[in-house]
Structure formats: structure tokens, C-alpha cells
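Only a single protein chain was left out; the remaining protein chains are all shown in position.
Naming follows writing order (A and B), and every chain is counted from residue 1.
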Amino acid sequence: MNTVLDKFAQAAQRPYEHVKAWKQERGVKAVGTLPMHFPAEIIHATGALPVIVQEMPDAITSGGGAMYPFFCGYTRSIVDQVTEDQLGFLDAIMFTDHCVQLLSAADVIRISRPETTIHFHQLIASLRQPWSLESSVKTLRELVADLEEVLGVVVTEEALRHSISVFNENRRLIRDLYQMRRTGQIQLRASQMQHIVKSSMVMDKETHNALLRELIASLKTSTAPRSDTVAIYVSGHLCHAPRPEILDLIEECGATIVDDDLYTGYRYVSTDVDAGIGDPIVALATAYIRKNDNVPCPTRIDPEVDWEEWLLGAVDRCGAQGLVVLLVKFCEPHYFAYPRIKAAFERNDVPHLMIETEHDGVAMENVRTKVESFVEMIKVQRAARAVAA
Amino acid sequence: MKSHVLGIDFGSTTAKVVILDEDGNTVASCVSQKGAVSDEGVRAALRGAFEQAGINLSAVVRVVSTGYGRRMLDIADRTITEITCHARGARALVPEARLVIDIGGQDSKVIALDRNGLVARFAMNDRCAAGTGKFLEVLARAVNVELDDMGAEALKAEETVAITSMCATFAETEVISLLAEGRPKQVILAGVHQSIASRTVGLVGRVGKHDPIVMTGGVAQNIAAVHFLGKALETRLIIPTGAQIAGALGAALFALDDLRSASKVKRDDDDAVEGKLEQLLADPQRCTPACGKKETPVTFKA
Partner (left out) sequence: MSAIITPEQRILGAEPPIAKKANRLQATKLNNQMVNAYWEDLFRAKEEGRLVCWTEGIQLNPILQAADIAWCHGEAAAALLAARKESAAPQAHMETLGYDRELCSYARTHIGCGVMNQSSTVEAQTLLNVDARTLGSRIPAPDMIISAYPFCSTGQQWDNELYRTFGKKVPIFNISMDWVWGNKSSAKYMSGPEFREKVAFLKKQLQDCVRFIEGITGKPYDWDRLSEIMKYTKRAAELRLEAMRLCKARPSPASFFEWTNSIAPVNFLPGGPEIVHYFEQKKAEIESRIAQGIGSVPVEKYRLWWDGIMNWNKIGWLSDKFAGYDACMVAGRYTHMGFWQEPQVIDLRDPLDGMAQNYITCPISISAPQVIEKIIEHCEYYEIDGLILHGARTCRAFSYPQYMIADAVGKRLGLPVAMFEGDMVDETFYKDEVVSSRVEAMLEAIDASRARMR
């Protein structure tokens, strides 16, 4: 089937080559954004290509002289990309999210390369204040005005509405894929899903939508039953893609990943923007404030949502028999949240396994032993339950 | 002739082999110290085990391998991780066990067992050598004490000193500067063992403390490690005879399961095991003597 999947894989594996080629072909500008909740519809509405700056697997070189090694892999990688002059093709970088490590990296980037236009419009992280929506609307309006100035364009409401619908469609198509995968109708590997989502972060959305439709059409014909593997839900990696090798390794150890809340996964497509709200900026801000209901983000302050409880439900809904948490080393928001996840899963007797990942690579044999043991454990427990029943 | 099964634990510094007969009696258990992972070590342990068991290669019809090198052995019918195998082996040696602490050369693991003896939870060290046999090895060298003597030396100390570095390399510098300050070796060694104990307590914390606790793996032979760990956990650790071969024993028990469940249908490639064993042992390139250390076969209820 799989020229379409190949296209996704290529864009995901060499995102910047893809963007550079697109710029050249279309003569458009490209605006980089940083995770996690940037409303890229706004950039799309200016006519520029929004590109989420990705972690690159390359070893940290000159960036190591600009940032301490005790920062998360994503931030160290993007600093290194800048000091290695790999992001010059971006016409500007914009970001809205508050994580101390992300802000640190942005500040380092600004000082290392003063010629980079890198602007920050802080979205309020506390989602349930009476003024959270109002504050988000204000921030987004400032962002629009700033982009208009930086790019020398005017963003119309109509353009925004159009962008929102294109993005909504993209999210919906990917969610459809997720749904088919959950029910076992299709069998895409987790690394393939990652290619699909990651490519959406750097590709022109209309093009991506067309490819998705093509893929879905080709997939619907195949319906092999799910094999006798252990179904796993994967959670974590808030800002960048886990290395596909790790996802593949998990699936080589007798597990099938059936669902996830990864940033380069379901998290990215979880929430549509309500086209029914008249003012598109209010619609975008509302989607931001409400996103936590769909997939909780531990970098946001939201007393009404518990990631751990939500995860228990998510694991159950997709029929997974266990949870694998992929925790990025030094990611403090996740470090804060993990003990509660651990406690909740232990309390409810749902097997879970935490794997810490590092930019500089993980000890694959160690991980393989953990995952194999985890799968063996679930199988043995399952067999014991079957005997008891 | 009785059928036999074989469990082999291909670890980072040692290879261990256990052979059981079809009734579940241990007929051989052998450990070979061969430094880094090598099939020479495996050959030595296998030779030793067959010698001890006094059986032909053809008597072995099922092989399960475990340990870091588990997938490097094509003699195995299947591989099972050391976590699952250690749990099984430890449980066989100490039926009431609820927690297994295994500290090996390169890794350390803590396994909680449920009431039925099945793995309920486990934790394993990450890539770093903190809290493993390797850590002890590096620091024994730094203090210039034989690895086998370091436990006894440490217990002679009347006080300890805090070694704060978890990383073996940094701990080494720390130890060297303590020596330079004139701290007695014994005191430093006590600190080293205490540090390994506190790392292990951290791992125990991840799965929860459940008594009784069984300790297996190479470091279980180190009396100071056992002493400090027991103190830190406020409990007495059970070190069963055969603690070192628990993983291989577990593997052999899984092989026995396989044999029993498959006995109804005679597998047509039973001879394949013999062929592969022969090939491995008859490698003309290297002539390996049998291992020096044959364990007294352990007794337990299969």
C-alpha cells in the first residue's frame, strides 16, 4: 500500500528537508513553533507554513556549550539545532507555552543567534481561573497582531475560519485512524502512527489531509484479526517524539500498542476547534482551555482533571492490558505527575511499566528486558486469572 | 532413560546452568565465572553440568535461556527474561518469598510476588551501574581490595562515611579523595556498601516492601552488602543455598513446564536440542575446560 505511508515517514524522518523543499516549491514562508499548545491555525491563516520544531536524534555538539546537560532532550536538541545553524530556513519562531525548560531554551536561542526572530506570547497555564479564557483570547490577539507585523500580512477572520476547518479535518482523519486501530480494524504499527502525526506537524495541512484520505481508503480493505499479543497503551513524551526504535522494540516483545496520549500521537489531535463560535480567536482560545478535558496535560494547572484517573479510563476504553509510560529524562512536569499515575495503577491493579528515555539514547537491552518481563508478567497473570475463572 | 530439561542463565559476568530430570529433581547446577559475556563461559558451565549430571547430551529435550545473553544462544527453545526466571527460581527455593532482590554484575532488580508466587511488579536499574555488582567492583579496585574480601573488610569498620555519588565513576573519585584524607579503608568500604544498600532501598520503594525477602544474585554472596541492606530494610534477608543459580533454576522450571505440557504431543525436533548442544560444545576453535565451581545441587519442590 504504501507509498502514502512512505511519504509520511519521509517527512517525519527528515522534517526540515521536507519544509525546505516545500518553501522552494511554493515560495511561502515557514514559521517555526515550539510545543505544546500553539494554535498553528493562526500561522496557517497568514499563508505561511507552520512547522513544529522537532527533536533531532543527532548527538548534542555545540549546543552542549550553551545549555547544561540536565535539561530535557527536546530543549537541548533545539538549542543544538540553532547553534549548529540548522534552523535558518525558518522565517520566525513563535511560542506560547510555559515550561521553564522551554523558556530557558528559547532564551538561549535568542542570545546565541540574535538575528532569529523568536517571539513569546504566554498562554495562561492555569486553566480554571475566571479570567483564563479572557486572558487566552487577549494573548492570541496579540499573537495575531505580532504575526501580521513580522510577516507583513493581514489575517482575516475568514482565513482563520478556513484554517480552523482544515485543521479540524486533519485531526478528525487522524482520530479516525486511531479509532480503527483501537478496534483492530487496521493494524498500523506505533512507529507508523508516529510518522503520520509527526508529518502533520511539518507538512502543509491540505496536502496532509489528501494523503490521509488516500491512506484511509487503502486501509479499509484489510481486516486481519488482532494477533495474540498483549495490548498496550503508551503515555508520555509531552513535547517530542519517542524514538521509533523504542516503539518498535515494545512491539517486538510481544505487545501491540493500541492507543497513546503522546504529543506526537493522540494528544496532538485530541481537540477540535468549535467552528460554531463566531469569533475564531475566541474559538481557538476556548479549544485551548478545554483541551485538558480530552487529554490532560501535566504542564497545565487544572484542579478539575486528574491525568492518572483519565489514563485508567483511557487504558480501559481501548482494551489495553497494560500501560507503558515513556518518561523523558529531566521532564519536570512529568516527574511531578508520574508518582500519582504509578499509585493509581497500582491501586487498581492495572500493570504499568515506566521507561525513562534520554536524548543521548537508551540502553536498548535493558529496555528490552523490562518490556519482555512486563509482557511475560501480564501473560502469566492473564493465564492465572483464566485458570481461576 | 529419563528426559531432562536445562535452564541456562547467560549473565554479564557469569554463566549458570541447571539441569532437572523429568520429575523435577535437580541433577546438576554449575556456575562459571568468565568475565564478560562469552560463549566460552557458557560452554564451561554446560560441560560442568553435564559432567555432574552424568547424562548424555541427548537426554536434554528442552532448554530455556535467560539473562542478558539469552538471545545469543541458539540451543534454547525459548527465552524468558531474568526477571521472570529469578522470581520463579527464588520462589522454588523459598516458597514463602514475597519479594526477590537480585543484584547481579550489571543490573539489579526487585521483584514483588503475589500470593500465588506470580510476578506482581518489578523494578530494575536503568543503564547506570549504580547499585550493582559493577559498582562494588570498581570501588574494590579503587580501594585496592580483592572483590571477594571487600565484604568482610567492610564489616570490620566501626563507623561509615557517606559516599554521595551514585555514579561509579564519580564515587571512585570520591573514594580516592577520602583515601587521600587518610580515612581507613574499612570505613570507606562500609560507606560503599551502605551506598549500594540505599540504592537498592530506592528500587524496593518502587515496588513496595513485602516480607519475606529473598536475595539472589552474585552480590548475595557479599556479607556486608547483605548486612547493610538488611539493616536499611529493617528485616532479615533470606539467602537461600543456590542463590546464585536462581535464574537458571527458574529457566529450567519453565523448560519443565514446556516439557510437561508438550509431552502429550511428541515434538518432532527433540533431537534438534542435542544437535545444537553438540555443535556448541564441540566447537573445534576453542577447547574449554569444565567449570571450576560445581554447586551442590539444590533441593526444592518443583
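The definition used in the following text is that a residue touches a chain if its C-beta (ideal position, glycine included) is under 8 Å from a C-beta of that chain, and two chains touch if they have at least 3 such contacts.
Keep in mind the model is a prediction, meaning the values are calculated, not measured.
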From A:T33, A:T46, A:Q101 or A:S163, residue that would touch the chain that is not displayed: A:Q101
From B:L118, B:M166 or B:A262, residue that would touch the chain that is not displayed: B:M166
Positions on chain A where the hidden chain makes contact: 65-68, 70-71, 98-101, 103-104, 106-108, 110-112, 119-122, 124-126, 129, 135, 146, 298-299, 301, 303, 329-330, 332-333, 335-336, 338-340, 342-343
Touch list for chain B against the chain that is not drawn: 161-162, 164-166, 170, 173-174, 177-178, 181, 202, 205-206
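In this text, only the chains that are shown with their structure count from here on.
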Centre distance in Å when chain A and chain B are each reduced to the mean of their C-alpha atoms: 41
Residues on chain A engaged by chain B in the complex (per definition of touch): 346, 356, 362-363, 365-366, 369-370, 372-373, 376-377, 380-381, 384
Residue ranges of chain B touching chain A (in the complex, touch as defined): 68, 80-84, 107, 116, 118-122, 124, 126-127, 208
